[in-house]
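Missing here is one protein chain; the remaining ones are kept as they sit in the complex.
So that you can tell them apart, the chains are marked A, B and C in the order they are listed, and the count of residues begins at 1 in each.
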Amino acid sequence: MSLPDVQALRSDHDYKLTRVGVTGVEKPVQIDRPGASQTHALHACFDLFVDLPAGQRGIHMSRNLEAIGEVLDETVREPRKGLEWVVEDTARELLERHDYASVAEVEAESTFFVEQRTPSGAETMEPYELVAKATADREGDLRRSIGVVVTGMTACPCAMETTQHILEDEQDATIENAPSVTHNQRNETLFMIDVREGNDVDAEDMVTLVEASMSAPTFELLKRGDEARLVLQAHESPRFVEDVVREVLARAKKAYDHLPDDTVITVKSEAQESIHKHNAFAERVTTLGDLRDGDLQTDN
Amino acid sequence: MSLPDVQALRSDHDYKLTRVGVTGVEKPVQIDRPGASQTHALHACFDLFVDLPAGQRGIHMSRNLEAIGEVLDETVREPRKGLEWVVEDTARELLERHDYASVAEVEAESTFFVEQRTPSGAETMEPYELVAKATADREGDLRRSIGVVVTGMTACPCAMETTQHILEDEQDATIENAPSVTHNQRNETLFMIDVREGNDVDAEDMVTLVEASMSAPTFELLKRGDEARLVLQAHESPRFVEDVVREVLARAKKAYDHLPDDTVITVKSEAQESIHKHNAFAERVTTLGDLRDGDLQTDN
Amino acid sequence: MSLPDVQALRSDHDYKLTRVGVTGVEKPVQIDRPGASQTHALHACFDLFVDLPAGQRGIHMSRNLEAIGEVLDETVREPRKGLEWVVEDTARELLERHDYASVAEVEAESTFFVEQRTPSGAETMEPYELVAKATADREGDLRRSIGVVVTGMTACPCAMETTQHILEDEQDATIENAPSVTHNQRNETLFMIDVREGNDVDAEDMVTLVEASMSAPTFELLKRGDEARLVLQAHESPRFVEDVVREVLARAKKAYDHLPDDTVITVKSEAQESIHKHNAFAERVTTLGDLRDGDLQTDN
Partner (left out) sequence: MSLPDVQALRSDHDYKLTRVGVTGVEKPVQIDRPGASQTHALHACFDLFVDLPAGQRGIHMSRNLEAIGEVLDETVREPRKGLEWVVEDTARELLERHDYASVAEVEAESTFFVEQRTPSGAETMEPYELVAKATADREGDLRRSIGVVVTGMTACPCAMETTQHILEDEQDATIENAPSVTHNQRNETLFMIDVREGNDVDAEDMVTLVEASMSAPTFELLKRGDEARLVLQAHESPRFVEDVVREVLARAKKAYDHLPDDTVITVKSEAQESIHKHNAFAERVTTLGDLRDGDLQTDN
């Protein structure tokens, strides 16, 4: 008895599907970043999709696992230089294995570690979230995104001004050459860049850019002097989530002036407010072209 | 000393922001669904955003809390008939309170309970996730979305055919008038409808529609006969996640034939595969108009 | 054909089991707190367990759903005065329905809302997590626990001292009659009391006690003056997580002086550090008796 290809049958309802695939596929991935002293081993979680035309009942889901498996096997011989290259190659593989599909989409998330230095120069290994995404279509169009989520610190500019006012007016306090107290909190900021083939950005550079856009970076290991200096730094650069997003945009415009106008930039900043039970949030999705035109002038 | 309005100052960088606001605001909400025997008390979690023009440093975030507070205070006197009406009114309030904003967006999530009957007719209270969203702009355009996430059961059509083949060929088994064994699993399906003002859909109807689109619904309380009947029902309607999405689309096209062509429909189905550590997933985002045109013919 | 009771069969392996049951059962619960102006509707999530002796293969899990269903049905006629009474009654029901079990255990979690006042006296509805637990055994012994998780704010005493030192010594700053800057952050503190039958504690009182033990409470809606006063309050009471736990213990010892010595007290405080990516944590599990004896003297 020969088995029918159940997935290849006609569906009861002739509707195409936007995305069909598998989610939550966990894999170890070897990365060989140029300039890095060693191969990085990431633990990444993948989602892999293709579209499905109206005339066919289902996709052959095991092919998604074969596609990611083959790309990862290749990386043993020839490590990719970033997670974004792994998802790009996997998207291409998906299109080859699903001949009925017109688009393939792959997303991956991981944590990566960067050796940083505290204000006093001590070495500390800091974790950041890494996001990579690629879409490939039959016409050969390919987009690749790389993003980082950075945990840092923001100090509120508004409360700082109000507390100074209250202290001086009502409590007869004197504060000279020093910042006033305010609420500060943990902030998580996503910075994502979406490039076409041939262009390249480095995740570690993106981390540096985001950390400079907050009131202060955070570190896992801080001795007492470092801790105080970080607190002072944060109070000298008090920032709303709105400020953080705009700082990232301004720095991205400068840092990525070699990338084309259609490069998409996404920035989201969320502060786990210390004086509220809810979070504060700001977001901008735009292109380098729009940032270059200047928002204020063009009202883009 | 008079305090400057820090948020109203010019920003260092003249970029507008897409969305600024607060996330994770938890509130008790009174709902009075027409036809329901009693007022429902929901515990909902809100996200509230407006856009911010380039010329201004920040939004006044406490106004978002005032907006949701005022709408919820009103519901004490005059209960809204669904969570989607609460978010719509709140979006309108946000625009009034942030005169610099051109768009307001409110999202809310909650769990609601529906009294269902098991195959044998026993009553059981079942939980479903509820999602509501509204956007309002200065031109008076208003869109309101209502969605449900339903937990049900899918049985795999492909493995059922293969096991029957193996059993009959290799194990000399006889299976007549009965389904063969297959893997089945917990499935979560989101069904969301996005309507313009003046149109209305009922969340409980949407739950009924989604449950009928799976291999079988699930219940919290099942005595032994009910459990077996549900298992048999699932094996008589084996369905891929692709099938579930298309069933929902077909039923939505029929059930909502009074809604306009530009009504947006989103369906996502995710199966927590019992034979894999990852999930299977299918999705379609479309409009009622496209579904009416017929996907296969128009290749929409 | 008569069906065997599969669960009542002997197991292949004669080992008793510590806990067998169901987890993640979501239910709406009506609560009628004495003194409260209205019935509270909670959305609670239950775990329900019994032990299983070595001689029997399985428990009849549907009886756990019947037990919680029956108790909740009764609350329609006669509302319980707290979630802890619901779990206590359910634990008793479980023992009745599983005659082979010697112990029953029920846990529930929910969010509840309390109307609070900000420093300036504005009303605001604040969410808190509620935890309830009960164990009942065949000998009639019954323990009932009630806990709250409160989100508040802590300001670091150590960094405050170091920044003042740096500012005055290195930056020639003058700070008089005012606190120096420090890092502050969102803190979540659990306070749980475990009582025997006949004793009673009120969840809202527990919230008040925990909020007074932090550097400052947090509020969902704060106008500008309130925000600044809260920031100042936090800086006037800088506290480590260790301080928060001990404050709760000291206040609990005083507030619950009518409860017996064997009352178990659990306090856990976790600060989402604004200068680190990790959290700071402190915990004490003890009895009122040990607190009364005095820790330092007895080295308990």
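Everything below uses one rule, namely that a residue touches a chain if its C-beta (ideal position, glycine included) is under 8 Å from a C-beta of that chain, and two chains touch if they have at least 3 such contacts.
Values in this document were obtained by computation on a predicted structure and should not be read as measured data.
When the whole complex is considered, the residue among B:62, B:163 or B:237 that touches the unshown chain is B:163. When you scan C:29, C:42, C:59 or C:86 for touch with the missing chain, the hit is C:59.
One chain is missing from the display, and on chain A it is touched by residues 3, 25-28, 41-43, 62, 65-66, 69, 111, 113, 124-125, 127, 220-224. Although one chain is not displayed, its contacts with chain B can still be listed: residues 126-127, 151, 153, 158-159, 162-163, 165-167, 171-186, 216, 218-220, 222, 224-225, 227-232, 234-235, 272-278.
In the full complex, chain C touches the hidden chain at residues 1, 3-4, 6-7, 11-26, 47, 49, 52-55, 57-59, 61, 157-158, 161-162, 165, 168-169, 240-243, 245-247, 249-250, 270, 276-286, 291, 294-296, 299-300.
Assume only the chains that are shown with their structure count from here on.
Residues touching across the chain B-chain C interface largely coincide between the two copies, over half of the numbers being common to both. Separating the CA-averaged centres of chain A and chain C is a span of 35 Å. Here the spacing of chain A and chain B, counted between their Cα centres, is 26 Å. Distance between chain centres (mean CA atoms), chain B to chain C: 31 Å.
Among the residues of chain C, those touching two or more other chains are numbered 127, 220, 222, 224.
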